[in-house]
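Rather than the whole complex, this shows some of its chains in their spots.
The letters A and B name the chains in turn, as written, and every chain counts its residues from 1.
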Amino acid sequence: MIPRYSRPEMAAIWSPETKFRIWFEIEAHAADAMAELGIVPKDAAKTIWDKAGEATFDIDRIDEIERETKHDVIAFLTHLAEIVGPEARFVHQGMTSSDVLDTCLSVQLVRATDILLDDLDKLLAALKKRAFEHKDTVTIGRSHGIHAEPTTFGVKLAQAYAEFERCRQRLVNAREEIATCAISGAVGTFANIDPSVEEHVAEKMGLKPEPVSTQVIPRDRHAMYFATLAVIASSIERLSVEVRHLQRTEVLEAEEYFSPGQKGSSAMPHKRNPVLSENLTGLARMVRAYATPAMENVALWHERDISHSSVERMIGPDATVTLDFALARLTGMMEKLVVYPDAMQKNMDRFRGLVHSQRVLLALTQAGVSREDAYRLVQRNAMKVWEQGADFLTELLGDDEVRAALSEEVIRDKFDLGYHTKHVDTIFERVFGES
Amino acid sequence: MIPRYSRPEMAAIWSPETKFRIWFEIEAHAADAMAELGIVPKDAAKTIWDKAGEATFDIDRIDEIERETKHDVIAFLTHLAEIVGPEARFVHQGMTSSDVLDTCLSVQLVRATDILLDDLDKLLAALKKRAFEHKDTVTIGRSHGIHAEPTTFGVKLAQAYAEFERCRQRLVNAREEIATCAISGAVGTFANIDPSVEEHVAEKMGLKPEPVSTQVIPRDRHAMYFATLAVIASSIERLSVEVRHLQRTEVLEAEEYFSPGQKGSSAMPHKRNPVLSENLTGLARMVRAYATPAMENVALWHERDISHSSVERMIGPDATVTLDFALARLTGMMEKLVVYPDAMQKNMDRFRGLVHSQRVLLALTQAGVSREDAYRLVQRNAMKVWEQGADFLTELLGDDEVRAALSEEVIRDKFDLGYHTKHVDTIFERVFGES
């Protein structure tokens, strides 16, 4: 997480201010529940809210205490006592630091996920808009970077839409994974705290109680969460790589928007580089990298150790902030992407009809030619186009063996582009539920 | 995937025999659907099944053809034509290799997943059985490897159960991710093949049609699949590490079953090493490692490239076979795990009452002592136990400042183990729905 690749709303979730505010709420809600149980005086629970509910916590002061105690929750509680007064002794009754830390992390990840879901919604909206805009913009489909058969630019975008819709569903699942609350005490037995306290705090903080925690919320949840972000990042990379390819000098079928003031290169002023999509490719690598340490965190020793903590202090912000930034950047890039339908057509014409070879092959076999012979016939004419720059249709029409099987009309019919786009509506119906 | 860490049923899914059989079924079902559409003669579709439906494909012959053509699907189709005869020309009409390859991979992954789900069910059954067996076996809970508060061995196992139940749900989700079928032609436009063919094949092969494919099924699905296996592997590691800890010489609260003929060490015959759980730790690292290349596979170029193929030829078998082996090994290990309740009790008594310090602390604050003073009082006596081997209860009873706040009866009450296990039923209810 560096300012260059951060957006304020997401970064704020990971600020000390937010963290201490969440800590306070957990403690105060827990005190309420304990007051309900008669463990804590109701007045004391109320005083906690009254004195600190709107208070600003002094981060420097907390840091100062932590430097002495080397324990962050104790430092916070000590500072809280400075604000609340004697009733502070009822705070954190029977609780352990992890009850606060882990539940806080859950709240932060849930909030971060809600932003990411919103990011995905915006991306999906942009993709859908552009997909319908270019539903019928014919372009060459490529496999192995080689021209294959025609498709439309809208279908390309429909694919991206479907992929990010899957990402959205994965993220919904991942949100559920980490939306749990643990207030279960030192080893998760509720020895010193009633399970009803956990239930109350969970409800107030928008979480579910963790069925069985062992001081900590189990880290397989977080591993699954960060693995999901990593998969989403990989999909960002896919779309970014597509744009990078389309913007290549020789292809140039689409281009990132280039604002008037922007300079492409200090040395070559004519250059317009796909710097956003390249940047996204790199950011995707980073978000992906955070999954492995999250998985290595799972095998905590016995009921828990603290090795996961330093990892999460880093990847919690790093992964969510970077992914938020990347999704927003990708959305903006796709919204403004400059598309060149003429260039798409021009590129497709490059091989003088070769893209229709598959149809001719099929027509030959349907006319009774053996698959092997049909292949040989098509290949023979295709190679003339490829090597000598001939026109595929002309060659086929002049090939006696081909003509023995197919009439001129049939051959010409195989060069109709509409043939390739006839099921675009079906695809759009499948993806968008409309066409 | 090496024989040492393979089980036959899972390995068979990845054999050439299975692969070619699935390829055949996809092609033959597609021919049926095309016959229904009138594209292929119904007799021809029937002949394909009649001639090859029970045939054994000659793998050496297919390999031989592939060495010449350098293309595996063409090699298979050529061999199929040798079996089926002239009607073979109706096979693969308008289809592309990836239609066969990708749908086959889906079928293989679905079958593999069904085995893995079965593995998980067996593991869950074993964990549940042992959890109820040791529901009340008191043991010390540890954080940071240090004694914390009592819990029960059953609670430890309930945690493992809950974790693997989450893994099961994740695997169900992952199965859905990869259970799709693509028969959509060269760039996914259905130009040469009707969408109804895909629907028919999907239904017959137990899959759903891929909403939009681009010759290939998008690889974000596979990335999510292998990432899920990686998370499951991490949970295997967690339970294995727990067993390794419990079997340490100084702890020895549980031990892997040691069969009469087994030799622990060529040099030290008294040693019984936790070799299964150590082995599982290593296998978990491997399954985890396969997630990254699966994620790197997502960003295929344009409609597709073939870079994912070599990766999947390796991780497809490697990840599923290794995980299957690991789950089965873990299940056997947990079923036979030798548990030593006496040793658990003995270890817990090691610090002469110190595990009850938290309760005493709480009692002091509830008696009106400030949190800071209570902490000081408990720490003062705890240090005598720690450093001088004193007994915690005796020290507390002899501490005037403590006694000023708490009566002997109250102090003695804080040393009751039942206090720590009173919510075990609640936890079991949450995890197993029964207690």
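Following the convention adopted for this analysis, a contact is a pair of C-beta atoms (placed from the backbone, for glycine too) under 8 Å apart; a residue touches a chain by one contact, two chains touch by 3 or more.
All values derive from a computational prediction rather than experimental measurement.
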item	value
Subunit count for the whole complex, all chains sharing one sequence, 2 displayed	4
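Following the convention adopted for this analysis, only the chains that are shown with their structure count from here on.
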item	value
CA centroid of chain A to CA centroid of chain B, Å	24
Residue ranges of chain A in contact with chain B within the complex	39, 77, 81, 86, 88-89, 93-94, 141-145, 148-151, 155-156, 158-159, 162-163, 166-167, 170, 173, 177, 185-192, 195, 209, 211-215, 218, 220-221, 223-224, 227-228, 230-231, 233-235, 237-238, 240-242, 245, 281, 284, 288, 291-292, 295-296, 298-306, 358-359, 362, 365-366, 370-371, 419-424, 426-427, 430-431
